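All protein chains but one are shown in place.
Right, subunit A next:
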């Protein structure tokens, strides 16, 4: 993988820490679906699902600004799942962190290979 500046790593850790409040993050309970290879980084489909979650954060670890979006589910949500489309600057890991109703956190990540980067690079 291409060298990612340390500042970018720091920003990713900071984004996650802001969301979790520094709590421990488990592995099970959240599903992240993203393509293995994205030909066009300008529009990469991504889906997350975490039954029992109150919110899900999506972070793109290799983007100039790592935040992608945060879904907060309300009382009328049919499922703690959502899909959207994101921009990826380069090949990188996409991370989803779910906050469960009991206050615990779960994490999933997936590497997406990007052929043509988005974000206007």
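We take it that a contact is a pair of C-beta atoms (placed from the backbone, for glycine too) under 8 Å apart; a residue touches a chain by one contact, two chains touch by 3 or more; residues count from 1.
The rule we apply is simple: contacts and distances are computed from a predicted model.
Asker: Leaving aside the chains you can see, what is the UniProt protein name of the one that's missing? Options: "Peptide/nickel transport system permease protein", "Septum site-determining protein MinD", "Thiosulfate oxidation carrier complex protein SoxZ" or "Light-independent protochlorophyllide reductase subunit N".
Answerer: Record says "Thiosulfate oxidation carrier complex protein SoxZ".
Asker: May I ask you to list the residues on subunit A that touch the chain which is not drawn?
Answerer: Counting only subunit A, the missing chain is touched by 42-44, 60, 63-79, 81-88, 118-120.
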